[in-house]
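Of the protein chains in this complex, one is absent; all others appear in place.
Naming follows writing order (A, B and C), and every chain is counted from residue 1.
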Amino acid sequence: MSKIHVTTTVNGEPTEFLCNATDTLLDVLRDELRLTGAKEGCGSGDCGACSVIVDDRLTCACLMLGAEAEGRRVLTIEGMAHGDQLHPLQKKFIEMAALQCGVCTPGVLIAAKALLDRNPNPTETEVRFGLAGNLCRCTGYDKIIRAVMDVAADQRETAR
Amino acid sequence: MSAQRYKWVGTRQNRPDGADKVTGRARFAADFNLPGELVGKVLRSPHAHANIRSIDTTAAARLPGVKAIVTGADFPEQPDQLLPAGEMQVNLRDVTRNIMAKEKALYEGHAVAAVAATTAAVAAEALSLIKVDYEILPHVIDVREAMKDNAPVLHAHMRTEGVKPAPDKPSNIAKRLEFAKGDADAGFAQAEVVIEREFTTEPVHQGYIEPHAALASASEDGQVQLWTTTQGHFQVRGFCCRLLDLETAQLRVTPSEIGGGFGGKTVVYLEPLAIRLSQRAGRPVKMVMSREEVMRASGPTSGGHVKVKLGARKDGSIVAADVTVALQAGAFAGSPVGPSCMCSLACYDIDNIRVVGFDVVSNRPKVAAYRAPGAPISAWAVESVVDMLAQELGIDPIDLRLKNAAKQGTKTHYGASFGVIGLVETLEAAKNSPHYRAPVKPGHARGVAAGFWFNVGADSSAAAQVGEDGTVTIISGNPDIGGSRASLALMAAEELGIDYNKVRPIVADTASIGFNFVTGGSRVTFATGLAVINATRDAISQLKARAAKIWEVDVEGVVWEEGEARPSSTNVGKFEPLSLAKLAASASRTGGPINGHAQLNAQGAGPGFGVHIVDLKVDMDTGIVTIDRYTAVQDVGTAIHPSYVEGQLQGGAVQGIGWALNEEYIYDKQGRLQNPGFLDYRMPVASDLPMIETVLVEVPNPTHPYGVRGVGEVPIIPPMAAIGSAIARATGVRMLDLPMSPPRLSAAIDAATPAMAAE
Amino acid sequence: MILTYSFAQQYTGGETEIELPGRTVRQLIRGLEARYPAIAGQLEGDIAVVIDGVIHQNAWLEDVGEVSEVAFIPPIGGGGAH
Partner (left out) sequence: MMQAEYRAPTSVDEAVGLMAGSGGKGRVLAGGTDLLVQMRAGMQVPGLIVDVKRIAEMTSIVQQDGDWRIGAAVSGAEIHDHAGLRAAWPGVVEAINLIGSKQVQGRASAGGNLCNASPAADSVPALVAAGAVATVQGPNGRRAVPVEQIPAGPGRTSLAPGEIVVSLTLPARPKGSGDAYLRLIPRTEMDIAVVGCGVNLTLSGHNCVAARVALGAVAPTVLLVEAAAKALIGSTLDPASLEAAAAACRAACKPIDDKRGTIVYRTKIAGVLLKRAVAIAAQRAGKH
């Protein structure tokens, strides 16, 4: 069986790749496109370490086939900063020590961005449920939740 | 928080690896690739206990794309000899069998063969073509079942150590330990209240999000390179060299960024297999475990059975204690039963103590270290009974602990006496915390528990290399999991008197720095920190010598202050201070490069104590527990980077909350794990939790220049008993078995209140 | 010099607290071995030493004070906190 040719957009860049029908988007990102920021923690959608945003919807790259990316827009952690400017969430995570080992961090940041893009004024409960699909074993989530709430508050302040 | 004593130590600086980790640039083990690499996969036993009669790999070997196959026969037999591994001692004879079964498969998931092939699909197909002839044997999973006389025996050669006369029959009990102080029986005779209960815990997994992964490249000349995710690349080197007959100088191990370990990455699984496959295939081999493999084949911590009997006077003084701890070691001997026994009663000054421990094998994956190995299991039981005493005697649970608290000079049941410790200060801080002073909300209940861990020191090496512009690279050899690079850089900046951002800490491979013991036991900030301080001081003494040369004065006439060499007094002469940058720039003319080194076996890691407070409510209809408020109080010695210290307390507490409420290994009748994934191995998610408040108590460790105590282990110890005690106070039901999951708690509530069950 | 209960049961006839002269841990161990030959070799591997409340690992040559409490306990490590 010949491979499938897929034309898509990854982090704003027109991108083409070849994949097998059963290759997941995560396989393609990591092995074909060498974008290893999305991590495979479980391969079953239970940890969120491979979170990406596809056409403005948060998803796990392990729960989507590479072939399904045809004509879509994919955002990975590698596309979150603008040039040499970190996204406010990225900056805040460093400042507030919202990571320890850092392996869940790319997924958490993508999920947090997806959350704030839709809900700029979340309650703590909304942040907690918004990030419930992202397992973190190091931090107990406390500093992650605080960092996301803090960025939301900063952005509201700037918007005023 | 202590007043500002230092310029950098105690401040919250950005971590040096922060930008890489928030952008996806940081490379974890599975992110490494080499040209021409093959994919390695492991065939695992579907049986909990079986003799391996034969393994036929001929069909698999014929499959196009298969480049190498190894089985137990490819790894040399090893002596019955102990080596330290993170926390526990491991037996080489067992280690070689754990990485790859020889005569027997001892648990479901036990590796029996491994393949290297051109693609993952070919490797998977090759595994399906390997024929293993198993003779299925009766198996045993539960620790108490495994201790019975008629239990299936895992190891025919195993005789229980520590009993007299030495047994002549094989047993699953590898070892019996006993600790005693005073006379327990006499102590109970003085007691006015005696409470005795039996508790159990299930094995729980460390739950690191990054699965084990390794990339090996063996050359034809015998040299090997290995990239892996580990808490100790020097241990990996040591293990692999022993298991594969390599010389240490031939094997260079580079640690990747590590995606969590918690003790579980102090041993080897894939690494020796990847090297052997690479040697056989002549190409690099990359191996990555699936989550299912992580759950089935890598070490959880022990499940246990703990019997506790405490006797007290009516005034609350505990006069006698009797504790028996039986821990599952998994398929090979070596559970953390020693530390479990020693920690069980370490928070208390009790005159009459007996503690007995058993190390028991069963058909489960071999346990690995997990945060304060063994301590949470015995503490769950002891702290629960202490709370029952408090209830029985009508004494506040913190006051009861204060009355019996271990202090400097208290002699423990394992023989040692405590030096400077901060348990009393920690209990008092808990009592004065905003949380404990706040009233318990209606419908909620509060629980409290304490915990103790020794903390360790051990071998560390470090170097401080001064660059031509006066910036400094700090080289250490401990994988940084929780921000230790930041702590090391803070201490180096403090010593050097230069800006934190002028110090760059890196973690070097095994060929680039001297030996370092594992990142574990909460030792890095303490022991490797000491090595970094000494390496930095070595560099400073060289800097002072260069200044002395330049000034043509005795070196005693030079002091190092605020990042520059200064004359120690006006008697020395009037010289412009020489900054680090200036001295660095002229280094070549004054004697060559300036590099500091230090290596040591750090002794005197200060013991740590913690007290946790939890408020929760119980849905009486469903048994669901909701944590409403949580506070972790701990003596941390000195918090070098307070944010990461808080992070240790918060993360440890939440792992304990998971252990308390939902995490467990569930086996079917065939001894097969039923929940080998994050869906049904239920670790806490963000929405399960409140903020985790922290109170950092600082009773400096007198054996460290900045007073550091290890902080990472203690916080996983108190949560189970704190939550169990709050549940007892909320429902009137004292839970004895972990986890206190909704079905179990509901059943216990219904059993205690038959009227509700009938409803 | 202090031995754990089970150790003492096996090698010293139950004696857990023993007074011995010596200025390093190794000298103490030699003294103990002279008194209890069965203990030879048992205190060198799988064990930690607590000198006046401070835990030492592999502390064979560690100095011991004039009046010190030296306890031999099972080895301790740690799980790793991260």
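What we mean here is this: contacts are C-beta pairs under 8 Å (C-beta built on N, C-alpha and C of every residue); 3 or more make two chains touch, one makes a residue touch a chain.
What you see is a predicted model, and the numbers here were worked out from it, not measured in a lab.
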item: Chains in view that touch the one left out, judged over the entire complex; value: A, B
item: Which residue of A:Ser51, A:Thr76, A:Gln90 or A:Thr139 touches the chain not shown here; value: A:Ser51
item: Hidden-chain contact residue, picked from the options B:Ser340, B:Thr638 or B:Ser741; value: B:Ser741
item: Per the touch definition above, residue among A:Ile4, A:Ala81 or A:Met149 touching the missing chain; value: A:Ile4
item: Residue numbers in chain B that touch the chain omitted from display; value: 121-122, 125, 621-624, 661-662, 666, 674-675, 678-680, 682, 684-685, 687-688, 741-743, 746-747, 750, 757
item: Residues in chain A touching the chain absent from view; value: 1, 4, 20-22, 24, 43-46, 48, 51, 54, 57-60, 62-65, 67-68, 70, 111, 114-115, 129-130, 132-134
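Operating definition for what follows: only the chains that are shown with their structure count from here on.
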item: Rounded Å distance between chain A and chain B, as computed from the means of their C-alpha atoms; value: 29
item: Approximate Å spacing (C-alpha centroids) for the pair chain A, chain C; value: 54
item: Sequence positions of chain A contacting 2 or more other chains; value: 100-101, 138
item: Residue numbers of chain B (touch at least two other chains); value: 206, 258, 260-262, 481-482, 651-652
item: Residues on chain A engaged by chain B in the complex (per definition of touch); value: 30, 35-44, 46-47, 49, 76-78, 80-81, 86, 90-91, 93-97, 99-106, 109, 124-125, 127-129, 131-146
item: Residues of chain B defined as touching chain C within the complex; value: 82, 84-89, 162, 164, 176-180, 206, 231, 258, 260-266, 301, 338-339, 342, 369-373, 408, 414-419, 453-458, 481-482, 518-523, 601, 603-605, 648, 651-652, 703, 710-713
item: Residue ranges of chain B in contact with chain A within the complex; value: 12, 14-15, 17-19, 21-28, 30-31, 206-211, 257-262, 288, 290-291, 481-483, 641, 643-644, 646-647, 650-655, 677-679, 683-687, 689, 691-692
